[in-house]
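Excluded from the complex is one protein chain; the other protein chains are retained at their positions.
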Amino acid sequence: MESPIIEVNSLQTSFQTDDGEVPVVNSISFHINRGEVLGIVGESGCGKSVTSLSIMGLVPANTSKVQGQIRFKGENLATASEARMRKIRGNEIAMIFQEPMTSLNPLFTIGEQLTESLRIHRKWNKKQARARAIEMMKLVGLGRAESLMDEYPHQLSGGMRQRVMIAMAMICEPELLIADEPTTALDVTIQAQILELMKKLNQETKTAIMMITHDLGVVAEMCQRMVVMYAGKIVEEGDVSAIFQNPKHPYTVGLIQSVPDMREKKERLYSIPGQVPKPGSQKLGCPFAPRCSHVMDRCLSEAPPLQLFNNGQKVRCWLYEDGKGADIYDAAISSS
Amino acid sequence: MAELINNKTPLTRPPVEDSAISPWKEGWRSFKKNKVAVIGLFIVVFFILMALFADLLAPYSYETQKLADKHLAPSAEHWFGTDEYGRDILSRIIFGARLSLWVGFISVAGSVIVGLVLGLLAGYYGKWVDMIISRIFDILLAFPSILLAIAIVAALGPSLRNALIAIAIINVPTFGRLVRSRVLSVKEEEYISAAKAIGMKDGRIIFQHVLPNCLAPIIVQGTLAIASAIIECAALGFLGLGAQPPTPEWGQMLAESRAYILQAPWTVLFPGLAIMLTVLGFNLMGDGLRDALDPRMKN
Amino acid sequence: MTQPLVQVENLKMHFPIKGGILGKTIGSVKAVDGISFSIKKGETLGLVGESGCGKSTTGRMILRLLEPSEGSIYFEGKDLTKLSTNEMRKTRSEIQMVFQDPFASLNPRHTIGKILEEPLIVHGVKSKQERKQRVQKLLEVVGLSSYHASRYPHQFSGGQRQRIGIARALAINPKLIIADEPVSALDVSIQSQVLNLLQDLQKEYGLTYLFIAHDLGVVRHISDRVGVMYLGQLVEISESEDLYQNPLHPYTQALLSAVPIPDVTYKQERVILQGEVPSPVNPPKGCPFHTRCPKAMEQCSHKRPELKEQKQGHHVACHLYD
Amino acid sequence: MFSFTVRRLGALIPVLLGMAFIVFMMVRAIPGNPAQLILGQQASKEAVAALTKELGLDQPWYIQFFDYLGGLLSGDLGVSLKTNTPIAEEVWPYLAATIELAVIAMIIAVVIGVNAGIISAWFQNSWFDYIAMIIALIGVSMPIFWLGLMEQYIVAIKWDLLPTTGRDNIRDPVEAITNLYLLDTLLQGRFDQFFEVVRHLILPSIALATIPMAIIARMTRSSMLEVMRSDFIRTARAKGMRMFWVVYKHSFKNALIPVVTVIGLQTGLLLGGAILTETIFGWPGIGTYIYDAINYRDYPVVQSGILVIAFIFVIINLCVDLLYAAIDPRIKYK
Partner (left out) sequence: GCGSSKESSSGKGKEESGGTLIYGRGADSTALDPAITTEGESFIVTEQIFETLVKYKEDSTEIEAGLAETWDVSEDGLTYTFHLRDGIKFHDDTDFNAEAVVKNFQRWAQSKDEAKFAYYASMFGGFEGDEGHVIKEVKAQDDDHIVVFTLNRPQAPFLKNLAMGMFAIASPEALEKHGDDFTKNPVGTGPFAFKSWKPGDMIEVVKNDDYWQDGLPKLDGVKFKVIKDNSARLNALIKGEIDLMDGLNPSDLGQVEGDSKLQLFERPSMNVGYLGFNVEKAPFDKKEVRQAISHLINKEELIKSFYEGTAEPAKNPLPPSVSGYNDDIVDYEYNVDKAKELLKAAGLENGFEMDLWAMPVARPYMPDGQKVAVAIQAALKEVNITANIVTFDWGTYIEKVQAGEAPVYMLGWNGDNGDADNFIYTLLDKDNIGSNNYSRYSNDELHEILIKAQSNPNEDERIVLYKQAQEIIHEDAPWVPLAHSKPQLAGIKEVKGFIPHPTGTQSFINVSLGE
């Protein structure tokens, strides 16, 4: 296996809140290989965005604390200086955000915003940058690129804006693209366009993508490997096909089961009882224990470690202590 | 493993905090965390208590003159010195708190009530009602406020009551506009649709739903307006359009002592400080309230 | 066939756009541009379509939160658009709404008890005692506990809030519930809880739903029949089984194929639509979809297709089937 | 944009009319007969009656009002009862004095206030933030006249650094051309006088600037904080942009709308609210002009003076509205 482009090692990001310091991302480790698309799924608030912002060094400096290692091409970003981070951001690692509506500055033209990275990182002049921006816009399928350059974000539809965001992220040919829920705010038909586009870019430029989403469908479609997060922790990790076919963690099982399938109609959906815990509210044991139907005494007192399976799948659950344990997914399927 | 898909498990567990906390109480909780705001509250409470217990606190009478003791410098007997009539400045400041606070509260109450009614009408009914009321606000707002107050006081005669009326009038558009803009946004809130969907009548919607949700910014603005009303009243007093002597009023005290700034600077210093502190207290408190009551300030 | 509970005929909503020096009406947003459908008692009609196609507007018009520009809405035979405001207010006890954003639709300054009590007061339940009991009952029905009544909305999670929204809609025993994207603000695992709840309630109380959503999976799961909207028009409506197995309209086909399926083994043929949804201010002439339609024909650009029954209960508006 | 401007100007007409009416009625509500005041304490009854008649004050109010309105429409602001001079001629020197003071004060307030606000927001919760905001709070809490007195007492008298009153050196007065002395002295190449005028401006403009400065600083800060939380700022940072540019380019432009609004409002307030500062610093401005006129029952001056200020205020705010459109392309004025 070639060396990963990025390797995150026991990353822990905590925020200073009224209730003291609360770890929102709790000692997570994963890596992304060159040219690979890694999916990160999990419910709202489980720490997906904070993870990506930690990598970018964009978590608010005064209220947060980032610990652990983020090795990007061997360099630890967690300890890198702000000046060094600035060189990396937008240049080697780029990011697309969830909200295409608000992620563009409404008061500057598309052109100005697109060319900014080039002018910062490559010190290109206006003309060069503009030419490249137009080229990029065409690449992401924006037809009338020239005229769009002088328009303002509000004149564009959501799908167009998201494409501008992608163009903006890709313009300096980064080696890693972090896409934080890039299609959540979009309509299905537009989402299909954007996903198609990202797939194409990934294949053509070999840019590694960290794809954050809560839509399992998107993961299934886009990613090779995936990470499932719950309450700031990674609960399962592995190849997409492996996890979809044989999810091991009860949360992953529940997640896959509770999505209504468009192809067939179930009488009743599976649902995970209870609600996502507030970060910091759980101190001991497995964070999923209060909602878990397989909960054991041990789960309430001891946090389970991540177990590695032969196929590279990793699961954080006491059910699989020492690599054994029940295959709960089949049971769930058969009884539904 | 049938229990895994057993949907009859209780859907919810009791949330962590078990008591019912109203938005106001929660506001108070987060207000308490804001140290600066609590200092503001302290200052305000301090002055309110001072006003309430002026009779007990003041070492001397505020009106008894002793012309022989004119302009004594601050000393153990007269902490803040004496004024040109030989009256104890500390006592006058203590009694002066009554008037200044009273002015603040009453004039703001007046403008809040009028502003609230006009703002609600304009915001909720829109169209020509809004047109007319908004134009009136525009007109009032475009007037230079001090001059407007002076003219009002000149028209009604200089007295505290009229100064109050003047200050209240010049503050009406501030509140009116605030309420109106709040109403406009609250009106679009989903819970108003929800109320309509239930079949609720306009009156009930306005009083049950729109009004309470306009209150928080008004309370904030209100405290800040009390602060500015005190200053405005002092300014009117400074121009000689204020309280009935010998009742002490800080602005008037300042104005009267102004001529003595060189010989007896304390006569100017202390009333000015008193105004500043009170106003500062209200401002600090208002700021704290803004943060506490504004949901946007919370994550 | 029995008489439908709701029958919508040629419903239109044109929002005026004001402008010019004197603020005259210079155009209109054709949010809903002539749709007709009916809902039978006890069934669930799903309404899908892309953002801005007029789903919510349709729902709101039925409750007359918006006054339709044209068309009629028959509810149990009487035309709602002809009722006076007062009569309509009374009728509202029969039709209720569940809103998309569960937080925004609850007044943050009222306790849950008060929120649930309000419809009872408005519709004349005088006794305080009775109202208290009803509130308790409602909370139980939606899976909350009675001690929740003294709490405020911000103290609940998204799923719980949506339950409260549902409880409020149920408070006055409505016949029809219009659910406007009731689960799209919720997490997947919570979403399924709420969907189950809605289904249970329907069974128990024989409710009729107009279920608006953009998630095709959710719509399929809950609906008996599904209508597909595009740019203010209904392009296809049919039994849901039929629609998903055998979509007729090219838009429906594209829509269905665009949904990513959470199954790595499943590979499907994608129809990727080009371009954006046109603006409802200036909808295209003819078929609204022809600008993006992969199968557009000449006549599509000038003749608007009518919604016609193709198969038993399967209506489609497309020239392909002329 | 054009039609928007026209519409806004059109909307001004009722406001100005309403304003003219209210001022007119208010002035008339002020008790006291101007004729008596003009003639003074020693005057006889007949003299007062005669003058009342001559001034047209014995007419019914509506006739007086329509006369006044008619005059206004033809650009006639009336004639001062006190000096018997057309107000249109007379008002400019006063207005110019106030404008000069207010503009300088506003420049101070904006430059310091905006930057303090930006830096405070940028380094939120830093010591600079705390100190700046506490100073700002004290600034809004200070009675302006008291500040002026203290300034005078300490800076001008105790330390003898700056002059206490007036606009120029009395012994070497500025020859008025435009009545904006800074400009006049430069036009005449009198740099010594220019310096002198600047020295005279410092204390009053600081006194006048304090409150707007504090308000602007606070407004800028909160507006910046809000903007800096928004997604597009994150986007800009994700591009590797320097914080300085993120703050001064991306954030500031977005934060500008509420800031510009307060600046507009405050400038208007300064024009009319300078009266206390003018009184203390012996500044022959429009505030004192009107204040004196109120005391003198110089109806036409009060009416027209207030209208002039209100008009400027309205125009400033119209400019602010137009500025919005320049700042924010989303504000489309169709």
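Letters A, B, C and D mark the chains in the order given here, with residues in each chain numbered from 1 onward.
Definition applied: a contact is a pair of C-beta atoms (placed from the backbone, for glycine too) under 8 Å apart; a residue touches a chain by one contact, two chains touch by 3 or more.
Here the structure is a predicted model, which means the values were calculated and not measured.
Partners of the chain left out, restricted to shown chains and counted across the full complex, are B, D. Only one residue from B:V44, B:L99, B:A225 or B:I261 touches the chain missing from this view: B:I261. Considering the whole complex, the residue from D:Q59, D:T83 or D:N125 that touches the absent chain is D:T83.
When you scan D:A47, D:L265 or D:I315 for touch with the missing chain, the hit is D:A47. Across the interface with the omitted chain, subunit B contributes residues 63-65, 67, 70, 84-85, 154, 157-158, 240, 244-246, 256, 258-263.
Residues touching the missing chain, restricted to subunit D, are 30-47, 49-51, 54, 82-85, 90, 93-94, 152, 156-157, 160, 163-167, 169-171, 173, 176, 279-282, 284, 288-289, 292, 294-297 (touch as defined at the top).
Criterion: only the chains that are shown with their structure count from here on.
The innermost chain, defined by the distance from its C-alpha mean to the mean of all protein C-alpha atoms, is B.
Interface comparison, B-D versus B-C: the higher number of contacting C-beta pairs is recorded for B-D. Taking each chain's centre as the mean of its C-alpha atoms, subunit A lies 48 Å from subunit B.
Subunit C and subunit D have CA centres that are 54 Å apart.
Among all residues of subunit A, those that touch two or more other chains are 268, 270-271, 273, 275. Shown for subunit C are the residues that touch two or more other chains, namely 157, 160, 193, 196. Subunit D contributes residues 124-125, 230-243, 250, 253-254, 327-330 to its touches with subunit A in the complex. The touching residues of subunit B, when paired with subunit C in their complex, are 7, 10-12, 14-15, 17, 20-23, 26, 189-191, 193-201, 204, 208-209, 212-213, 295.
Within the complex formed with subunit C, the subunit A residues making contact are 43-44, 157-160, 187-193, 195-196, 214-221, 240-241, 244-245, 254-256, 258-263, 265-266, 268-273, 275-276.
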